[in-house]
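Structure first, then comments.
Omission of a single protein chain aside, the complex is shown with its protein chains in their original locations.
Labels run A and B following the written order; every chain starts at residue 1.
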Amino acid sequence: MTFAGHYTYWMTVVLMVGGLYIVIARGNLVKKLIGLAIFQTSVYLLYIAPGKLIGGTAPIVSEAFKVYSNPLPHVLILTAIVVGVATLALGLAIAVRIREAYGSIEEDQILAVDRAEEDRA
Amino acid sequence: MMAALTIAIVVQRNLFSVVVLSGVYSFLMATVLVALDAVDVAMTEASVGAGISTVLLLGALYLCGGEEAKPLRRPFLPLAVAIVIVAALVYGTFGLPAFSDAAAPFHTHVVPRYLIDGPKETGVPNVVTAVLASYRGFDTLGEVVVVFTAGIGVIALLRTPRRKGGKEKRK
Partner (left out) sequence: MRSEVVLRVVGKLLIPFMLLFALYVQFHGDFGPGGGFQAGVITAAAVIFYGLIFGLPAARHLVPDWVVETMVALGVAIYLGVGFAGLALGGNFLDYFVLDPNPVEGQHRGIFWVEIGVLVTVTGVMLKIFYMFAGRGRSGGSDQ
């Protein structure tokens, strides 16, 4: 349980909670989406950091190297990155539509408009 | 440095600078990934995170307005939740194997087969491409379908009538 042995995990935790904090504590929709993106990148770190072997090299097999870093998380995270940008694009499209329907992308103002419509209905 | 960037993103209210900071964050993440020997992933993260994401965010900002409003209440509850989660996760990491431990099950379960048999069976030295396109080709099919669905979703959401900026029917 050394510091150097677990430093990457703690950095992952810090970034993860930072992204989570942005999602739950800020009301602007675009900022929430950026917080979600930060959360996702921390998960990439979580998977790739344990794959690294000190003294290894990138997992491209060639004659000169004997030790390779683990290629399996690279594959999974490649998929995850592309899915993440797809999520971001869809989220931003919804935010743009919300802006056009409600006139704002702040959570408080949107809820106020909704409540006012409910009171009227 | 990335933690400092995250705090800056949290605090900043001008959304344009937040978008620029997130681009910087993506490039830093790509650098960290290169240091961790993940070159394919670093290239994808740099191009997707700092390229496409930034363009999309700027486009959305242009359509949505660029300032964040001041929060109405003090964020005590989210801060408390965040601290509790940090404590729980750090406690959880004590059980994980140390950095660069070659005997961890992570490295010995199925990976030696990919590293040794991959180039022989597929003739492709880049093991990541071999696994992505051949050994785990189904997952890549799913990913392509997800990208396709995202494209269709954006088309369905943002389709406008012929007039530019025309009014949509309010539900």
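Observations on the model:
In this section, contacts are C-beta pairs under 8 Å (C-beta built on N, C-alpha and C of every residue); 3 or more make two chains touch, one makes a residue touch a chain.
Predicted model, so just to flag it, every value in this text is computed and none were measured.
If you put the hidden chain back, the residue from A:A25, A:L45 or A:I60 that touches it is A:I60. Residues of subunit B in contact with the chain left out of this view: 39-40, 42-44, 47-48, 51-52, 55-56, 59-60, 62-63, 65, 67, 69, 121-126, 128-130, 132-134, 137-138, 140-141, 144-145, 147-148, 150-152, 154-155, 158-160, 164-167.
Residues of subunit A in touch with the missing chain: 58, 60, 78, 81-82, 86, 89, 92-93, 96, 99-100, 103-104, 106, 109.
Basically, only the chains that are shown with their structure count from here on.
Distance between chain centres (mean CA atoms), subunit A to subunit B: 5 Å. Interface of subunit A with subunit B (complex): residues 1-2, 4-11, 13-22, 24-31, 33-35, 37-38, 41, 44-45, 48-54, 56-62, 68-79, 81-90, 92-97, 99-101, 104-106, 108-109.
By the touch criterion given at the top, residues 2-3, 6-7, 9-10, 15, 18-19, 22, 25-26, 29, 32-33, 36-41, 44-45, 48-49, 52-53, 56-57, 59-61, 63-65, 68-69, 71-72, 75, 78-79, 81-82, 85-86, 89-90, 93-94, 96-102, 104, 106-107, 110-111, 114-115, 118-119, 125-128, 131-132, 136, 139-140, 142-143, 146-147, 149-150, 153-154, 157-158, 168, 170-171 of subunit B touch subunit A in their complex.
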